[in-house]
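This report concerns only the one structure given below.
Missing here: one protein chain of the complex. Every other protein chain is in place.
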Amino acid sequence: MEHRYPYPLLNPPRFRWNRPDPLPEDLSVHHWIETLSEADREPVDWSEVDVTLLGVPLSRSSISASGASETPDALRRAWKGFATYNLEEEVDLNALRVVDLGDVKQHVTDIAVCHRNITEAMVAMRTHHPHTLPFTMGGDHSITAMLIKGWKKAHPEERIGLLQLDTHFDLRSLEADGPTNGTPVRNLIESGTLRGEDVWNIGLHGFFNARSLKTYADQAGIRYVTLKKARKQGVDATIREAIAALSQQVDTIYLTVDMDVLDMGLAPGAPAATPGGMRTEELFEAVRIAGTYPKVQAMDLVCLDPLRDVREASVKAGVHVMLSFLTGLVQRKG
Amino acid sequence: MEHRYPYPLLNPPRFRWNRPDPLPEDLSVHHWIETLSEADREPVDWSEVDVTLLGVPLSRSSISASGASETPDALRRAWKGFATYNLEEEVDLNALRVVDLGDVKQHVTDIAVCHRNITEAMVAMRTHHPHTLPFTMGGDHSITAMLIKGWKKAHPEERIGLLQLDTHFDLRSLEADGPTNGTPVRNLIESGTLRGEDVWNIGLHGFFNARSLKTYADQAGIRYVTLKKARKQGVDATIREAIAALSQQVDTIYLTVDMDVLDMGLAPGAPAATPGGMRTEELFEAVRIAGTYPKVQAMDLVCLDPLRDVREASVKAGVHVMLSFLTGLVQRKG
Amino acid sequence: MEHRYPYPLLNPPRFRWNRPDPLPEDLSVHHWIETLSEADREPVDWSEVDVTLLGVPLSRSSISASGASETPDALRRAWKGFATYNLEEEVDLNALRVVDLGDVKQHVTDIAVCHRNITEAMVAMRTHHPHTLPFTMGGDHSITAMLIKGWKKAHPEERIGLLQLDTHFDLRSLEADGPTNGTPVRNLIESGTLRGEDVWNIGLHGFFNARSLKTYADQAGIRYVTLKKARKQGVDATIREAIAALSQQVDTIYLTVDMDVLDMGLAPGAPAATPGGMRTEELFEAVRIAGTYPKVQAMDLVCLDPLRDVREASVKAGVHVMLSFLTGLVQRKG
Amino acid sequence: MEHRYPYPLLNPPRFRWNRPDPLPEDLSVHHWIETLSEADREPVDWSEVDVTLLGVPLSRSSISASGASETPDALRRAWKGFATYNLEEEVDLNALRVVDLGDVKQHVTDIAVCHRNITEAMVAMRTHHPHTLPFTMGGDHSITAMLIKGWKKAHPEERIGLLQLDTHFDLRSLEADGPTNGTPVRNLIESGTLRGEDVWNIGLHGFFNARSLKTYADQAGIRYVTLKKARKQGVDATIREAIAALSQQVDTIYLTVDMDVLDMGLAPGAPAATPGGMRTEELFEAVRIAGTYPKVQAMDLVCLDPLRDVREASVKAGVHVMLSFLTGLVQRKG
Amino acid sequence: MEHRYPYPLLNPPRFRWNRPDPLPEDLSVHHWIETLSEADREPVDWSEVDVTLLGVPLSRSSISASGASETPDALRRAWKGFATYNLEEEVDLNALRVVDLGDVKQHVTDIAVCHRNITEAMVAMRTHHPHTLPFTMGGDHSITAMLIKGWKKAHPEERIGLLQLDTHFDLRSLEADGPTNGTPVRNLIESGTLRGEDVWNIGLHGFFNARSLKTYADQAGIRYVTLKKARKQGVDATIREAIAALSQQVDTIYLTVDMDVLDMGLAPGAPAATPGGMRTEELFEAVRIAGTYPKVQAMDLVCLDPLRDVREASVKAGVHVMLSFLTGLVQRKG
Partner (left out) sequence: MEHRYPYPLLNPPRFRWNRPDPLPEDLSVHHWIETLSEADREPVDWSEVDVTLLGVPLSRSSISASGASETPDALRRAWKGFATYNLEEEVDLNALRVVDLGDVKQHVTDIAVCHRNITEAMVAMRTHHPHTLPFTMGGDHSITAMLIKGWKKAHPEERIGLLQLDTHFDLRSLEADGPTNGTPVRNLIESGTLRGEDVWNIGLHGFFNARSLKTYADQAGIRYVTLKKARKQGVDATIREAIAALSQQVDTIYLTVDMDVLDMGLAPGAPAATPGGMRTEELFEAVRIAGTYPKVQAMDLVCLDPLRDVREASVKAGVHVMLSFLTGLVQRKG
């Protein structure tokens, strides 16, 4: 049992919701999720914690101007509008204990420091309480490379698979501009963290990936299913196929959701979302299914810009994605 | 034949569209719907009136701040953009005579008075012209309880069924906060106005209903179909199933549409709408089908807040819901 | 010294900012203002507290639909963007100890209960720590009548004056619609809480007051200065004149700021603001000056609707009004 | 006394506000202004009418895309928020009788027809009830030329002066693009309707007038005062100077207000408004003063686009401009 | 080979993107599309050009106020966000050479001149480089009649078919208001340019077509498939059926896409879009399929108003429509 807060690289959440004492039977998400600072007062028995939430307020590594750094706090604020009960699945999330650890410390003008801190935060999490599942609230997509590198550093023996829901390959070269939000998958492959054949990308569509990236993907053996193809067989069936295939190959599957996979009409606050993207209910079901598979051991949600959102639609979709995944987790635990 | 305006509890509509004289063959909705004050000048032969519209500009009984009180006038303004002809169904609404009675008088600081007036307005309508079908433009969802109580008071012998399209159960306890927009169905059951088994709710989804409400629904025998389940068999088939079942049990079916059942990307002006909700075309078809069934004798549309709308999308969806229901009515009449 | 939280009618703030420990020398407002729940853990020595903040999330008593109930939390969130140091006045607000007590409990469907609770909350505050100055975050303007009635109930011997910055008289009759946001001043006069001649209203302008209200004001002996006249001699000089006059007559001056006094271009989130209103810097200076006068013993800020704001401009103006008044308070203590 | 509606070129207003009967003592503007269709039922005694309102829903003659055609109805809708009593001036507008005649008929694809109709509508007004003052709600600025030509046609013996509040000269050549909204003043001068020296333009500022237009203005003898200069001596004093000068020269002064004279922060719905423009209170006072002068016999308000407005700020400013002018009219009548 | 720019009726694009030299392998659309002025410097070998783009910045012929005139430049700006590679179809658009010719010269106050110029611009294009496919960026829908008349004038012997994706019939009479955006199909039929049976309209829905227009369509032999019916068999199958049928009858098929066919939640910048319209992915696939058919020889995209768009969603959908059609073109060429 850990007694002290073991994260010098984290700041506790900037604010917290006051929780009624005692908690009522019907919980709202903002009362259910615990924040670190509360956890800190009494020693946390990490073995009881199922999921740890981590904010990564970094978007200065984004190619286009982005306010994705505001996402962790925006999600925390929007939790208030959600109950813990999923009526469609008849699942109550309060079967899980979820602790919000706060945000990775970021440097304003040294992005390399930001990236290092993210990797080390993941290492620390995997070291201090390896049985909890980390859910990261980005931030731009560059952070996925750093988080998975942290996992790999903590578990060098594991073969890691990546399940990616995205409009883009994120396979740009790191040469010109370093580890931007356009590069995480290439970064992971070229650093030897992942093998190309252990990457599945679902939801690519439209005119938003250069041909050379497809060539790279093909050469690297990356598996990908465009949205049109995924819809033909069902997005849910596609997810199951991807996880089944990955489960044969890898020890751990990391799920990354780039919110720009959504249709821009439904997610106006995902700056790179485009017309003709995924519908919210398709995405919610996809991550719920992913949550039911035991090898899916970590997840992040990235590239949402609350500053450009309309009526919080995209932020609420982000919360819904998170809760849908946790629903799957409850179902996995049975 | 009634000669005098029999509604001391109503205000005539605050404005009216000037109607060309004579009316052209191709009608726009704002020229086709008659307003009470015009009707008033010459005695109305109520036996010729098919539908009466009633505004209920009440939203101070809403749990969250809401401008749903602005909906009746917003709908009246938006009528202008619609023709009476439904090309997909080859139905011309001008087969119906529709009279807008105006708005129920509301009190600013005494919500109980507001609610009483709503009930009495329904009683008066059922007394003065029982053969017209009342369509109510809310207001928040608390009004549904008051309207159905009015119906019951006018027709104590009738067994009434409720067909509800909603993201929520609306089964909260009235104890803490009285008859809010979270309570109408419970209100109706606990007051003995409806039986639990005479309620069908279609479209529930997401994390927006506490578990205890589901327990209550189950214990009360309420029938409900989540959106995911409804989509599997088709929303239209689900509606038909619900009405068929209700028709076996009840004398009269009251249809209530909470606009928050819609996806928030499509109905940004329904404050409680969420991501992953119903699509507009699903809703339009659902209410059209409902309109074709003879036992469906009243309808309301609630929880739309024009003050938060984007480019009138939600208000126009509201008009479309109303006209789709009236299309079904024409088809019912044959 | 009070040890226990003496407010059964209040809810603690729904969220609180995590405060660094120890506090840095340069404070941001959200770190400086203490929240009740923290205060509660260790007994509060009320004699050290200068100002108590009270939220009144009530806007269902507003004539027009309003989200003013969201203002207290919106102000709390916006505190984060402000330092405690006022460079123009060379005043550091941290010379004051300010405690946020939370929000008065409100009832959803019984406005009379809401109003009673507000009055009783003020009575409790005046009873438990009469030496702290209460600053109330509304809510709609109906609450001012309730707050001053509470003050009067706690201090029946005091003659109270009202300094009002407003576009409107707020002198409507209570007969038709009860104690709405259009009535507080009349409510106070007719209930014998205030005398007409102890009311000064500054900032009235435009076509937003019926002639009969002016007649009432004249008959009641209310003093008022339209914005045009106030600008001729300077808004600041007008404020000084008003306070000087009131100070001759009354024991205590209550300052109420209706945010609709501001020009609507500068305060889009004050629903009743109009073109040609007060400029923000005029208002900030006016309340700062008021803060310097010893007889000004309470203040409220009302009729701001964060749901309609544009880029938080009005909410930030609201915070600025509050901090400007507190600046005057430091200068008064000085 | 005219009995029949004498305007084949007008459509009555598309909607009208229901007026309470009897009218209350405290009037709102939408209850006070009469619409033609009501007037039509009982013969109008035009000698009792002080002001006639005329809508000109034309903006297809605008150089840039504009929704100024929506302005007449937008103003009619926004009347509802205003009382007839001007507290600052202690003037009640209901001393005037104002009749809304409706809108000049427009052709969708033949702008010359639109322009002719406007001219003829003014001729008809001046013929049928020459003692009423016409107030025209534009539309784009091209209409001013047509309206004044109509006046001249009805009163060929009169020398007409133009008082213009505008960011622009509106002196573009008609050669390339005909009578657009950039040309009305030149149009009037070159058609011999006005003399250059009878034009005063107040409020010009910034980088929005080509040098050649200034040269033209100088050569034509047009008087103009930039906003910076007007502010130095006071906008009000400038207006008085202009009217005094014009009154020496002309029989009739026509006042035209291009809403783009306002600062774009205060009038976001005036598409050509710019930063650094006039403040609303300066404009309100300017037109009020103009209203007090007997030779000011007609007014229009143009170039407001309600489709781009933010929270109706510009439309409300437009109503305020109209009511301020009418305030001056009451003061003129004494 | 043409050496000189043969278009006296066109203005070159107002701006152009600087193209890197040499062009990189991975192209963005704004680097790939050539602008006329560049083409002009060196003689263009038109035989190498596959597609010419033509802007028609006309919306003053629109019944309702519209900023569709801003669409050509808005599309040109939005090109920047798209790659030339369509991953779903594995097609690289740079297999085509596309030249942007600029905009047809428009007159501000003489709409007949605008319309004549459009027709003549099409004649000139068909004369100078008949082997290039013209893609026109509207403008309102009135332009389609003018463009097809131009085609007919250049190719009087050809029988032309029209494939229309639209919410509306566009069959209004030209009598009252001339060739507005409500009339193009009737205009073409009544002028003898098209036969009624050579028109297919897909996507009609809702309450936006008067009954008399349906009667006209039926009498003229126009084929139409409402959106509901098209979805039952698949929008893609419907398109194929329409083109197969037309291909039997006509020499050339002209494709016109009125962006208001889209759901207004997804295309807020298409002013006449309505709830319940087509989804973007349905439209993208429809035009891609159309592009694969050899008889489809021209296309336009109309009735998009960038001034009312939200976060450029509709403009981006417009670019996507254009690129989807070009994808089909590449596939057609094989």
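The chains carry the letters A, B, C, D and E, assigned in the order they are written, with residues numbered from 1 in each.
The rule is short, and it goes like this: a contact is a pair of C-beta atoms (placed from the backbone, for glycine too) under 8 Å apart; a residue touches a chain by one contact, two chains touch by 3 or more.
Keep in mind the model is a prediction, meaning the values are calculated, not measured.
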Chains shown that the absent chain touches, full complex: A, C, D, E
Residue among A:179, A:196, A:276 or A:291 touching the omitted chain: A:179
Residue touching the undisplayed chain, where the options are D:264, D:304 or D:330: D:264
Contacting the left-out chain in the complete assembly, out of E:13, E:291, E:306 or E:328: E:13
Residue touching the undisplayed chain, where the options are C:13, C:265, C:291 or C:328: C:265
Absent chain, residues of subunit D that touch it: 204-214, 226-229, 263-265, 268, 274-276, 308, 310
Subunit A, residues in touch with the chain not shown (by the definition above): 59-63, 65-70, 107-112, 142, 177-180, 305, 307-308
Interface with the unshown chain - residue positions in subunit C: 25-27, 29, 81-88, 90, 92-93, 263, 265-267, 279-281, 284-285, 310-311, 313, 316-317, 320, 323
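The rule is simple: only the chains that are shown with their structure count from here on.
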If a chain touches subunit A and subunit B alike, it appears here: C, E
Smallest number of contact steps required from subunit C to reach subunit E: 2
Label of the chain whose CA centroid is most distant from the centroid of subunit A: D
From subunit C, the most remote chain by mean C-alpha position: E
Distance between chain centroids, defined by C-alpha means - subunit B, subunit E (Å): 41
Residue numbers of subunit D (touch at least two other chains): none
Topology of the chain contact graph, where touching chains are joined (line, ring, star, complete, other): other
Every chain pair in contact, whichever chains are involved: A-B, A-C, A-E, B-C, B-D, B-E, C-D, D-E
